[in-house]
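Apart from one protein chain that is not included, each protein chain of the complex appears where it belongs.
Right after this comes chain A.
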């Protein structure tokens, strides 16, 4: 009797404490993920209630879909440049803003501002800047580079995406680097100064190695966001001109919801997942190896 009541009350407690999250987690993440794997083996067109199994045909289509690989390559290029530029700028800003300058919290707040806004709004703001403001400036002052809109030039449109991403995320990563920099113990830097180490030596031999955890987090975050970007891409360039800026996330969306190729779209989403998972795990693994203790 007593144990019976104990079992029930413990079960009730478990259900109360873990039930809601587990239910939502399984219903929103796990089931769709597994069902998504199943979908890649079917020919669902998005409308019919039934679908038949087609084996690996969709995966075959993924490998033959030149546009998928083109947008994947473009995404790789985009990720490479954004990760480097975002982190270099963010680290530089964080370094300058932890030296106790007057008004440094004001600067931090300003650099962080773009992160408060959604990608749709940011994309439209920059569309206006690139289409109107810079073109106006370029024509007025005779700067050839700006006299036509960057957004209508297939080569330059790519760089608008990079510029907006750096502008958007540098402040966010700066905040993380500020946290890391303030965590570097001051006494060991002082000891190094007494031993005659100059600023550069202290930076490369002590500060940067001690900040490896911050670098892991920031590179991880900027990698993930780079691969997943959709809303800025949609609002700023819509993938154009001539699909020259269609990043992979947009491609998957188009494939599934506009071309109604759900099976292929889902297979591409899973291929993307696998590649991103491998890249981020490798990144975390190799950077963990570089971690040192103060």
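Quick note on the criterion: contacts are C-beta pairs under 8 Å (C-beta built on N, C-alpha and C of every residue); 3 or more make two chains touch, one makes a residue touch a chain; residues count from 1.
One rule holds in what follows: contacts and distances are computed from a predicted model.
Colleague: Given that one chain of this complex has been left out, which of "Carbohydrate ABC transporter permease", "Spore germination protein", "PbrT family lead (Pb2+) uptake porter" or "Gluconate 2-dehydrogenase subunit 3 family protein" is its protein name according to UniProt?
Modeller: Hidden chain identified via UniProt as "Carbohydrate ABC transporter permease".
Colleague: Which residue from A:54, A:84 or A:129 sits in contact with the chain not drawn here?
Modeller: A:129
Colleague: Which one, A:83, A:165 or A:270, makes contact with the chain that was left out?
Modeller: Only one listed residue reaches the unshown chain, and that is A:270.
Colleague: Looking beyond the chains shown, say which of A:53, A:116 or A:145 touches the absent one.
Modeller: A:116
Colleague: Thinking of the whole complex, not just what is shown, which of A:16, A:53, A:194 or A:258 touches the missing chain?
Modeller: Answering carefully, the residue with contact to the hidden chain is A:16.
Colleague: For chain A, enumerate the residues touching the unshown chain of the complex.
Modeller: 13-14, 16-18, 20-22, 24-33, 35-36, 39, 44, 49, 93, 96-97, 99, 101-103, 105, 107-121, 124-126, 128-129, 132-133, 136-137, 167, 171-172, 175-176, 178-179, 217, 221, 224, 227-228, 230-231, 234-235, 249, 252-253, 256, 262, 265-266, 269-270, 272-273, 276-277, 280-281
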